[in-house]
Structures are given as structure tokens and as C-alpha cells.
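Omission of a single protein chain aside, the complex is shown with its protein chains in their original locations.
Showing chain A:
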Amino acid sequence: MASINYDEKIPNNVDLAGDRRLQRALEGWQPKFLDWWGEMGPTLRTTSVYLRTAVSVGRDGWAHFDQVAVPDYRWGIFLADRDPDRVIGFGEHRGEPVWQQVPGEYRADLQRLIVVQGDTEPASVEQQKLLGLTAPSLYDLRNLFQVNVEEGRHLWAMVYLLHAYFGKEGREEAEGLLLRNSGSPDSPRILGAFNEQTADWLAFFMFTYFTDRDGKYQLGTLKESAFDPLSRTCEFMLKEEAHHMFVGTTGVDRVVERSAALVREHDTLDIAPCGGIPLDLIQRYINFHYTVSLDLFGSETSTNAANYFTAGLKGRWQEARRRDDHRLTDDGVHVQRPGADGTWSADELSALLALNLDLRDEYIADCETGIKRWNRILASAEIDVRFALPHPGFNRAVGLHSGHHITPDGTIVDEATWRAASHRWLPTSEDLAFVRSLMHPVTERGRIASWVAPPRNGVNGRPWDYEYVYLP
């Protein structure tokens, strides 16, 4: 084993070559990861893909581009540079130096946080495994692979933490991340939303816009962690996550752009017969993916989130910019609670218990920017239709809205009323079948499917019609 050049095979900035314990753990895990990738990763076989590989954390290192045979992709381990003066920013340990080792008191909680985060990373690869077979262009196919290999790298990042800091149990949990699989009846992924297949490319764009954005906010809270290796890992992951959301944002842009052009060209909103995706169907996809993603924030009131905050394990989004005492022991917030009588009432909650709500509000504000952006496309095409985010109580299975029937505009109705109208609000099986009928692979250089506009720019300064993927 001594002959393996670790730094060559596994780019890293954690001194893997000098860490015998970590080497031993990874030697056991890496072949299982490759088996998992072969079995659960993208179904489409490629000769090579033009991919970005992180080879260091510096400005140039994180975005090193190359044509890569995908199974040989070099999944690496990178943490953002360490700030030797960093202190804990919140909770009861505020002001103390951050931890370089796991405190025994918080071992179980930290391990659980890392396992849950880690479980989502490979899950999305599994959810998207069939999408390569129906990519609308080589450019999009390449982006799919980029997202997938980076989700794979995020898995590596979490596995690194488990291996390096959580001993034997950490190694077992790292293996568990490969044993659970999205949608598996016997061994599903931990969070419900990650057990749904990403059925089509519109869903993929919505997923990367809405669900990966949840990932961004979760990573943002872990970046604040007093456990410094977790903080530094997440900081670096956030860079890659930003690209995934770029794929989602511009993906939906291009669908809206294409649909708008078809509406103008044929002077009708009914553009399905011309191979376009109608705007109301796009709105239903937004409604679905947005609300499923809201569920990922958990209950509005959460003892766990409060405990994690007090302990310093998980902060708030951009904790350092908050102007309060960063302990929240005496603060309160209001939350709107739906009542059985159809009215809303305001409940006062301790701010500590409402941290999931705080994070969700940040997320919602961020999601609004996408809606504005897509509405600008419609406005400039002089189309009157506008997209909107539904009320946060709409279509919820988690938290205080679950069990209530709330319309997209926030009216509480009875179940029968809601069900009778839900086909206007959520994708129907006809919608899904229609979108699926549009999903034909386009693998010729310079061509693109009927339902989406080409991107304005290519990747890394290349033109959009560059041969990003070589197929066998």
C-alpha cells in the first residue's frame, strides 16, 4: 500500500499522505464508493466529460477543467483554509476558541448532523441517475455530470469528517451512507424528499434551484459551527453548491425563455402542441418543488435546532451579520398558525425554538429572487402571466401547516375543496406524462431540444456548442 500516491489519486489539503489512520479508513471505503458509483451513479456511459476538478482550495485550484473519463474522476478532500484566530460566534460557548477535535459531550449530535447532511449528497446522484439518457444538449449533459461528481465529492467531504474525527463508529456510518439508497424500499435515504426520483429535466432544474438551495442554507448553518473542521468543509462545499444552483437558475431561465418565445411566436398560451412547456405547468412545478423543499427545513419549532445552536454546533445563516446577542435566550418571534376554524393566529415563540423558521425565512427571500428573474423574462416578452411562490403553508407535510389544507394564496379551506382544486396547483399525472414526452436526448453538437433555449455562455470560456461530452 505504501506505493500509492495518495495526493495524486485523491487531491486533498488534509495531509492524507501523512495520516495512516485516515488512509486505512479510506482504503476500506473508496472501493465501496466506486462500486456504489458504478451501480447507483449515472446510467449513461460516456467516454469523457469536460469536468471541473478541485485540486486545491486556492482561486485556481478549485476550478481545474479537463476532459475526464468519469469513473477516474479524482474526488478530493478539501477544507477551506484554517483561521487560527477563529472563535465560536454564538451559543453558550460564544467567544471561546473553536474546536479542532469533537468534544465528547457533542459527539452523538455532531455525528448525527454530519450523517444526515452526508446522506443527502449521494441521494441526489441516485435520484438523477436516469437523466443522462434524455439530456436536451451536450452542454446540459455536462452540467448534470458536474453536479453529480460534486455531490459525490460532498459525500467524500462528510465521509472524511466521519473517518477523521469519529473513530470506528464514524467508519460504520460512512459505510451506511452507501447502504441506504434513494427510493429503496428496504433501506431508504433518511429524508423523505430524497427518496423521490427526479423524473425529468424540468424537475432537475427545479431540484437544483429549490432543493439544492435548501442544501446551501443547511451548509451555511454548519459553516458557522464551533467544530472547525466541519465549518471549513462546508465553507468549501458552498462554492460548489453555488454552481449547482446556477444550473437550476439558468435552466429554469432557459425553459421560461423558450416558452415565452413560443407564446409570442404562436400567439397562444397553449404551446404544448408546439413542443413547449406551458407557463401554468411551470408554475405547478415551482409549487411542488418549492413546498417539498420547505419541508426539508423541519418543524417551525425545533428543540434539536435550539440545542444545536446553544451548543455551538449549528448557527444561523450569516450569524456574524446578526445584530443581537447570538445567544437568543430571551428573544421571541411570532409565527402564524393555521386554525381549524379557517383563521390564522399569531403565536409567540422563543427565538431559540424557532431557528428552523428563521432559516426558512432566509431561504424564502432567496427563492423570491428567482421568481423575479423569471418574471422579468416574461415582462420583456410582453406576456402578462407572472410566476409566484405559493404561501409557505401550501402542500406541506412537515410542521405546523401539515394536516391543514391551505391554498397557494394562503386561504385555509376544507379537504374536499383543496383536493378538487389541486390539479390547478400541483403537477398532475398528465403534466408529468407530457413533460416526459418531450424528453428526447439530443447529443449532436450544436443542437438542443425543442422545449429549452440554448444558454448564453458555455463553460469556462468555451462556446455553448462545444463538445463537452464524448459518447462511446
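The rule is simple: contacts are C-beta pairs under 8 Å (C-beta built on N, C-alpha and C of every residue); 3 or more make two chains touch, one makes a residue touch a chain; residues count from 1.
As a working rule, contacts and distances are computed from a predicted model.
The listed choices are "DNA 3'-5' helicase", "ABC transporter permease", "Biopolymer transport protein ExbD" or "Benzoyl-CoA-dihydrodiol lyase"; the UniProt protein name belonging to the chain that is not shown reads "Benzoyl-CoA-dihydrodiol lyase". Note that of A:Thr310, A:Thr411 or A:Ser450, the residue touching the chain absent from this view is A:Thr310. Among A:Ala69, A:Val87 or A:Leu179, only A:Leu179 touches the chain that is left out of the view. Between the chain not shown and the residues A:Gln197, A:Gln336, A:Ser350 or A:Ser450, the one that touches is A:Ser350. By the touch criterion stated above, the residues of chain A touching the omitted chain are 92, 108-109, 111-112, 176, 179-180, 185-188, 190, 303, 305-307, 309-311, 328-329, 350, 352-353, 355.
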